[in-house]
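All protein chains but one are shown in place.
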Amino acid sequence: MLRRKLLKMLTGALPGLTILTDPFARLLAQDEETAAQELPLYGMGIQVDRCIGCGNCMEACKAENNVPPEPTHMRTWVERYVIDSNNEVHVSLLNSRNRTSSQIDEQRNVLRTFFVPKLCNQCENPPCVQVCPVEATFKTEDGVVLVDNERCMGCGYCIQACPYGARYLHPETKTADKCTFCYHRISQGLLPACVNVCPTQARVFGNLKSPASPLTRLRRLKKINVLKPSLNTAPKVLYTDLDGEVR
Amino acid sequence: MNLDAISASENILRETTGFVFPNEIDVLWSIMIVVYPYLTGLVAGAFILASLVKIFKVRELQPTYRLSLLTALAFILIAPLPLVLHLGHPERSYEIFLTPQLGSAMAMFGFVYAWYLMVVLLLEIWFEYRRDMVIWARETKFPLSWIYRILSLFSNDLSQEGLNFDKRATRLITIIGIPSAFLLHGYVGFIFGSVKANPWWSSVLMPIVFLFSAIVSGIALVLILYMVLAPMRGEEINMKCLDRVAAFLFYAVIVDFSLEALDFIHRLYESEESIHILSELIVNKLFLSLVVIQILLGMIVPLAMLAGIRIFRANAELRKLIYFVSAILIQLGIFSVRWNVVIGGQMFSKSFRGLTTYKMEMLGLEGLLLALVLLALPLVILAVLLRFFPPTGSPAKDLSAST
Partner (left out) sequence: MRKLPDSLVRLLIVIAGLASVVLCIRFLVLPRSLTDMELHKQSAVERELEKPIQFAGSGICQECHEDEPATLAAGYHSTLSCETCHGPAQAHIDDFEYKPKAPRQRDFCPVCHMYDPSRPTGFPQINPIAHNPLLPCIECHDPHDPVPPETPRSCEACHAEIARMKAVSHHVQLECKVCHEATNEHMLHPRAEKPTKPANREFCGSCHAEDSDTVATPHIDLKTHGGRYLCWQCHYPHFPEAS
């Protein structure tokens, strides 16, 4: 932009120069347009009504991203909500495969119950990036928040600042770790591992800028909500059919 | 997930009540991060007490002036240590100076700290002790005399003009120092107060509450040190000075108490989404450390004792006893303030639906033992400082002889 302004100023002052500067101006304009077209803005849709709580996503994420096996370190997880007739909300973590229904109390008078997948919301205004003292966590141009594990000093401030509990301190590298939307996969045109294995398309991945992406279709057809909108983090993980009790 | 992980998860889940996000089950910021704001608070508080002498001309406090300065220095040298020890990669901490992210409250720590240590404390102490160091350099024997000589930057100026300049310089530095001390600890409060994700921390009052609790703890510490050190040096405790320190302590506790009460009432009255989990937190997890130690033992009891003394004119011995006990209780209370903020803020889930447990290590890098060592280390440093820079200074006769 600055360069173009400069060129304009030059040509304004010396009209004869236009012949010389015009080709450059056109080139610069082209550059800017193609750059804007090529860069995607990644986002994910979560169709809560489709999640069957199978836990495939959690398992695939751990396998794909070398996430420690303990359930205290999760890049993505699934929560089970049970709301009983007293309007009391019982939430539990789907802790592993084949154990999904062991926790539900048959006696409880269930009003409604459902699963909610969670992951890093890849906020447009990420509080974690704001607080990192050494810029080790940052937002890429395509909208994904990454951690530079050779820069991170493991202070844990970003973990405290995340309203969604999406970050943890990796016990091996001693640095902050989190969901990257499987950045190594999506940049090759593959889907994130969790989206790849989801059997019901409860997770929809795509480019928020592209009119042809499945995410754009989802945004057109469904009512969209995000988690904790009052914190103004502007998440790029968009939920459909989200219950108000989910935090 | 293998079977070990499953059984581990069940063990962990037993330590939580309600629902806690998986990544929040382990409490990340340990007792080390409790020690850090506690130490920083003592620095700021001790300095504020010292500045009362220089700026506000409270002459009765003169006997504690140098002690306060050295105390501040001893504690600020150790203050960043728990922070660095707690890092996953302490060896990368230089990055905070090299490539600070200016939007981060924590990145400013290095600069605020360096400013306070180098520009405020060291300079003020240097000007304050310059005359004495020149004299000591002349009087002591070889190795020591050279240390004084180097520390005084080979200064040899004992002219009245030079000494007057020293006085003006200390005064000027104190004027800069007061806002700096406010900045140092207010900023530590901001580190917590600006975390919007955490309703227990997120409060505009946080920096101010931190500041006043710092002043309280700093004054109480100097009071304790003065009462312990004076008899050790065979000096009589200056009761005028002691009464005055205790009076300031009393006012500071009142302000601190009011601020914390305001914060508490405000939260309760606004009664936002988080109020249920915060009440649960106080009742189930922080009852001992918040209600009993911080509020009752750390505030109400000392306040009552100090107020009682002002109403019923007690004799010197009783006053000393009560001041000492109150100051100890206040230290305990302020340590609990830091504990309740740091640990308390991590014991509830950001889902506002559950509580987790903090299990303190005993040994190890995050353990109680190291925390105690770090709390004791400033006292060792202070002892060394007092040995080489006695607050009594050089005898006055030397000055008359040399000028």
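First chain written, first letter: the chains are A and B, and each begins at residue 1.
In this section, a residue touches a chain if its C-beta (ideal position, glycine included) is under 8 Å from a C-beta of that chain, and two chains touch if they have at least 3 such contacts.
Remember, it's a predicted structure, so these values are computed and weren't measured experimentally.
Asker: Name every shown chain in contact with the chain that has been left out of the document.
Answerer: A, B
Asker: Could you tell me which of B:Phe127, B:Phe257, B:Tyr323 or B:Trp339 touches the chain that is not displayed?
Answerer: The one listed residue touching the chain not shown is B:Phe127.
Asker: If the hidden chain were put back, which of A:Leu39, A:Ala63 or A:Ala234 would touch it?
Answerer: A:Ala63
Asker: Residues of chain A in contact with the chain that isn't shown?
Answerer: Against the left-out chain, chain A lists 49-56, 60, 63-65, 80-82, 97-98, 100-101, 104, 110, 113-115, 135, 138, 140, 146-151, 180, 183-185, 187-188, 190-191, 193, 196-201, 221.
Asker: Pick out the residues on chain B that sit against the missing chain.
Answerer: 98-99, 123, 126-127, 130, 153-157, 161-162, 165-166, 169
Everything below uses one rule, namely that only the chains that are shown with their structure count from here on.
Asker: Within the complex, which stretch of chain B touches chain A?
Answerer: Where chain B meets chain A, its residues are 1-2, 4-6, 8-10, 12-13, 18-19, 21-26, 28-29, 83, 86-90, 92-93, 95-96, 99-101, 103-107, 109, 191, 194-198, 345-346, 349-354.
Asker: Using the touch rule from the top, collect the residues of chain A that touch chain B in their complex.
Answerer: Per the touch definition, chain A meets chain B at residues 59, 62, 69-74, 77, 79, 89-93, 95-97, 99, 118, 127, 130-136, 151-157, 159-169, 173-175, 231, 247.
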